[in-house]
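Sharing a structure here in structure tokens format.
The chains shown are only part of the set, and none of them has been moved.
As written, the chains take the letters A and B, and residue 1 is the first residue of each chain.
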Amino acid sequence: MTETSPSFPKDLIDLDDLTPGQITCVLDAAENFKEVSEREIKKVPTLRGKLVVIFFHENSTRTRLSFEVAAKRLSADTVALSASGSSLAKGESLLDTARNIEAMRPDALVIRHGASGVPGFLARRLKFPVLNAGDGAHAHPTQALLDMLTLREVKGRLEGLKVAIIGDIAHSRVARSNMIGLVKMGGRVAVAGPPSMLAPELAEIYGVEVYARPEPALEGADAVMMLRIQLERQSGALFPGAREYARVYGLNRERMKLAKDDAIILHPGPVNQGVELTPDLYDDERSVILPQVTNGVAVRMALLCLLIDNPDKE
Amino acid sequence: MTETSPSFPKDLIDLDDLTPGQITCVLDAAENFKEVSEREIKKVPTLRGKLVVIFFHENSTRTRLSFEVAAKRLSADTVALSASGSSLAKGESLLDTARNIEAMRPDALVIRHGASGVPGFLARRLKFPVLNAGDGAHAHPTQALLDMLTLREVKGRLEGLKVAIIGDIAHSRVARSNMIGLVKMGGRVAVAGPPSMLAPELAEIYGVEVYARPEPALEGADAVMMLRIQLERQSGALFPGAREYARVYGLNRERMKLAKDDAIILHPGPVNQGVELTPDLYDDERSVILPQVTNGVAVRMALLCLLIDNPDKE
């Protein structure tokens, strides 16, 4: 399996780092690993004796848990670190903390940070693999890969698919990584959101279609990805309120009719039900929101293997 | 062992869920597992490759640790989740969090929550086993089972034993689960506490004797279970103060003479020494407070096995 990716990179910071062939390789490996989570004994010895350090600076259930579960299903050991309770509270720089971790000979660092660029900054200075679990508004490559795995699983391919991404495009690391990944794999991406959440440059930079209203983005879409509105971070600056947002941009049965009949609904979670989409759609058979979570474990298992058992690392 | 419980329930929310035969089955299994914790290598492979999610919304040393140790001694993997640091801090509903966890294919959820009914609510909506580690003033079934294991171990039986439970009966999940369990097993339960901590309906609902003073409850008792006074939660509303409480309801050598000569003393911990009981009784040979903790690990090992390796689950 790793033979097909002759130069898999040391780190995964964003999907820029991977070729289409390598993305396919990750998705194929993930597809194989899915079966492990369905076994009676959900464990393979692949990474026995390896140490994965999980370092989250931001709140997270799903992603942190998903990485922990992925590591344990591969028989790796995990140690967790959070900003509070660490030496960072003593004023140590993040790089010093990371170099100290490195001196304990871990096999991979999974890091989430509120500031864009932190995982990449560390990756360039550390000798062992760094896996970006989300940094600021920059990138969330494992989310994009699990989204792509889910799409490919249901649709049989990524090439030629039209995917609508709706919400706060400009500030979303999920949108950014998906735009890069989907376009790279031959997909067609149409994004839509309030003017305060869009940037006209997106079209050019990422090769996507940009709309101020959701309707043209939804038109003929194979999949609709609704982004989370960060209600807890908004001071009302970017949009008037949750109700207004739901009325104009939220997904509901009516609006969903614009997409293809067999279109599926994705959301990176946690969902604000009644805001990004109506509760009936969350439970609709077209919703793949929970299968996305299941695929997340498989994608992270694949990436941990590919980075730790990387035949290309010196 | 599991053969003798032909329809063990999917979840354990309270002792209502178990028949007397099933309670005996849990206690027998726990008795067998006790030996594992005394070995040189304190580990059996029973739950290898299984994942136990431990989700505590309230402070706890003993119970959380006890479940973690139980899971690890069975070779299961554990992942921990707390309210802070989870997506709940982003406003996600508890059910959404639980369904997301479910999508990662865990084998059991151990949950403690401040609100009565939460574990049962989740259990009805999730396909995998839910184990209540204490919910509000509702139930604490693993505590009651470890209490019963301790009683049975010392007294050789549960049937016909008189157990006095003294303290804040009305607001105690420990008292409630013990009343249900002990009466179900043929025990005789006498409860006592200040009027603000009793409810006359208890007699009828649970089939127990209710007294306003500890003396008649202690009279001829085989065991005395002192409940923790929640000093940290009291605003002085339920009783005048710790000293007054100790004088009227606290256990001391004098009062202990009312019980049988070979009566034992239980407490779910943490103990407020000098309030619920005098320090000399905590260390008295009749005290089984620390053996209760040892038994807690064994009871939780038994329950994890019975729920996860449940032959009745589809």
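Everything that follows uses one rule, which is that a contact is a pair of C-beta atoms (placed from the backbone, for glycine too) under 8 Å apart; a residue touches a chain by one contact, two chains touch by 3 or more.
Because the structure is a prediction, the values reported are computed rather than measured.
All together, the complex described by this structure holds 3 copies of its single chain type, of which 2 are visible.
Going forward, only the chains that are shown with their structure count from here on.
Between the two copies, chain A and chain B, the Cα superposition rotates by 120°, quoted to the nearest 5. One simple way to say how far apart two chains are is to compare their mean CA positions; for chain A and chain B this gives 40 Å. Taken in their complex, chain A has these residues touching chain B: 37-43, 56, 59-62, 65-66, 68-69, 72-73, 82, 231-232, 269-273, 290-294, 296-297. Residue ranges on chain B touching chain A, taken from their complex, read 48-51, 53, 77, 79, 81, 84-93, 96-97, 99-107.
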